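I'd like to ask some things about the structure below.
One protein chain omitted, others in place.
Just so it is clear, A, B and C label the chains in written order, and each chain counts residues from 1 on its own.
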Amino acid sequence: MATNAPTAMKKLINRVEDLVPESLAGLAAAHPDLVTIDAPNQVVLRAGGPRRGKVALISGGGSGHEPLHGGFVGLGMLDAACAGNVFTSPVPDQMEAATRAVDGGAGVLHIVKNYTGDVLNFQMAAELVAGEIEVSSVVTNDDVAVQDSLYTAGRRGVGVTVLLEKIAGAAAEAGASLVDVTATAVKVNANGRSMGLALTSCIVPAAGTPTFELGPDEVEVGIGIHGEPGRRREKLAPVDDMAEWLVSPIVSDLGLGRGDSVLAFVNGMGGTPLIELYTAFNSVARILGGQGISIGRSLVGSYITSLEMAGFSVTLLRLDDELVRLWDAPVHTPALRWGV
Amino acid sequence: MATNAPTAMKKLINRVEDLVPESLAGLAAAHPDLVTIDAPNQVVLRAGGPRRGKVALISGGGSGHEPLHGGFVGLGMLDAACAGNVFTSPVPDQMEAATRAVDGGAGVLHIVKNYTGDVLNFQMAAELVAGEIEVSSVVTNDDVAVQDSLYTAGRRGVGVTVLLEKIAGAAAEAGASLVDVTATAVKVNANGRSMGLALTSCIVPAAGTPTFELGPDEVEVGIGIHGEPGRRREKLAPVDDMAEWLVSPIVSDLGLGRGDSVLAFVNGMGGTPLIELYTAFNSVARILGGQGISIGRSLVGSYITSLEMAGFSVTLLRLDDELVRLWDAPVHTPALRWGV
Amino acid sequence: MHDALTTWLRTAAARLHEEAAALTALDQAIGDGDHGINMDRGFGAIVAMLDGRPPLDGGLSEAAATADVVRAAGKTLISTVGGASGPLYGTAFLRAAAAVAADHPSSAAAFVAAIEAAATGIGALGKATTGEKTMLDAIVPAAVAARAALDAGGDTASVVRAAADAAEAGSDATIPMLATKGRASYLGERSIGHRDPGATSAALLLRTLADVTGSRPG
Partner (left out) sequence: MHDALTTWLRTAAARLHEEAAALTALDQAIGDGDHGINMDRGFGAIVAMLDGRPPLDGGLSEAAATADVVRAAGKTLISTVGGASGPLYGTAFLRAAAAVAADHPSSAAAFVAAIEAAATGIGALGKATTGEKTMLDAIVPAAVAARAALDAGGDTASVVRAAADAAEAGSDATIPMLATKGRASYLGERSIGHRDPGATSAALLLRTLADVTGSRPG
């Protein structure tokens, strides 16, 4: 019996090379009040130009993770997002252009997911503006599926990136300095962990074939957001069990226990519908409840994806009053909006 | 070469029969401030009980279309949503319970998608409360893939249902009478049309096999939201062409032309990621722009789905000042939120 | 008649459970793939309802007792099936219950009246008629054949057998039909060449009734 992993590429695209620019154009056409596009540089910019005196937040990475990052540009979140080709980090020129475009004199924070390519390209971009614009960087590395050891490139940056962009964005909107916004960002990364699994692979448009093959009853556990194979394969199991596979390592890594309050983020990988994500959230809530960990805030939806991959990830962020206040602060972007 | 239509069922579920109740429980756990669940009746209720003097809006239908309808319960939209089994309309008892639970003395509007099952079950529910609660019904039938003739059960209710629930909900929140809310709802249905296509089938959990088979290069055009096969099959084509297949019949059916302003809604069927939906929106915007039809408002995302089906639908709603004002009015539900 | 119908409902539940996948497959071809699931759920609920019913009140007439259980079955279907078939079959049972409650010269006549009432009820609620590729294409011919058998002096077993034979022929006849009601109508020409799920379940119900009434005194 075949698996439902995509083996033939069926996508809503014109030419493969047009996917990213046309998708960005569509984003701008749907949200002209929120964003504008620097097409040559494939940068999504917050409408209205740089905010004088406000710390600017920039992120970016390979495309294929939508709404991350372009969908998070707007009030209370990012000032710019640099879109690379699918699963390929953007180049330094893009981050340089974005940094120059959004600088309001208070400095720029680069939010970088921990992948060698992203780190190196953002690093080169920072060098290109060194001495002209004050830049600080935070690297997210929340994926507990990867050991943070000398034997790896370090934990990957995944779900926490979404929460960090929202929370650090709120701090910047409130007028915090670059040092303080950076400190808040570091705090979010330090208190958040994630893990994900895939029910199907995804197809990189330029490759045209699935990145990995999965049997009809197989699940890839510990995947990243680039269709990288995970750490191990398991048989398909009830969602209660699969949620346990993801929640347990996070809870122990964060040392969460009775009385702690968390933001619970159940994220879809792109091809999993909401009826299943809420079912997964129900499992996660049951597991956390059983351990006396309370869900202070929650987020359920497909916010950091791997193209059409089916599956989900769980991110838990330990909350305190400051983080709750910043999370609740107004945000107005294509993908996240409240309080305005 | 195999297709990427799912042939093996891989879902985030426990037992098939637990999917709907557990998904509803997850919705409530994620949004305790917005909704509560009447579990025995599988009804999602707006938190805080009935609103005195406000016309109450109820919708419902088979599950598998999430966030429709439960995700649209809240301020400025629905007061209750009745969840049937997957793709099976709820039973009269559910609508009766919901109607009794939300009535605030100003009457209740039943929003029904035009399918024989939905129409008959809502009709029976209305009979069960006749004489006790004032109920009026609006049946959405916006799918131009089906001819509205003696030879069919009539056009299906699809994308317009989402827009109608938002706009009629805003009218009710503003204090309009049952007669006026109903008139607004009828106006939305009369001015909106939709059409969709599928790149893959979906798998009804209790069936366990795809509802239809598609070749690796085939597209099912004119599908509904229940995995019903469409009107015709086409070869996979560039999204510009596929968007044309959907937009043209809508534009001609609505008689749209130069100078008209529309709300353009590009909807994902459940398994199609945002990078593709924005690309499709870009195509739709280009087509409408070429005809001098302006996009006054837009909505892009997976709001009325068919489980994990890949594909998209386009809905166009002719706008006037009243509809724009009601669309822009505050809404606060799990799936749609702005102005608050 | 009461005991025969109770046995019928339980036997039908078992057969629908066996046939659920096949009925769903038919519905996948021209509908949304849930008819077998829906019928299985509904008749499963009927069995649970029967199990939970208090023992027959001896004071009730045979006709009243029969009407009672058929009405309860109809209400159960309406409350548990959903979809198009729930209200349609549910209404059919409620109308049939009303029909059997009335006086009839014979139990054969009561069966004929019940089947006719069911057909009329479905047609009225669904605003449909024969030739539209629905359950009516099984039930209407069944009612006609049952009436003819009764007029020819047939007993319960023979009128119900006539109904079952006609229903099966009617179900076969839906294959070449173009659907103009229900989900299958969305397919237009593409609905041709497929058997209608509802006509199939209707034929199954009547065949089961024939087996039950044929083997034991009605």
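Just so it is clear, a contact is a pair of C-beta atoms (placed from the backbone, for glycine too) under 8 Å apart; a residue touches a chain by one contact, two chains touch by 3 or more.
This one's a predicted model, so the numbers in the text were calculated from it and none came from an experiment.
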Chains in view touching the one left out: A
Selected residue (touches chain absent from view) among A:85, A:282, A:302 or A:315: A:85
Of A:39, A:130, A:179 or A:206, the residue in touch with the unshown chain: A:206
Contact residue for the chain not shown (choose from A:152, A:177 or A:252): A:152
Missing-chain contacts mapped onto subunit A: 62, 84-93, 115-117, 120-121, 123-124, 145-147, 150-153, 156, 204, 206-207, 209, 211-212, 224, 226-229, 231
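As a convention for this text, only the chains that are shown with their structure count from here on.
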Target subunit C, source subunit A, minimum contact steps: 2
Averaged-CA centre spacing for the pair subunit C and subunit A, given as whole angstrom: 55
Whole-Å separation of chain centres (CA-atom averages), subunit B against subunit C: 33
Gap in Å, rounded to a whole number, between the CA centres of subunit B and subunit A: 28
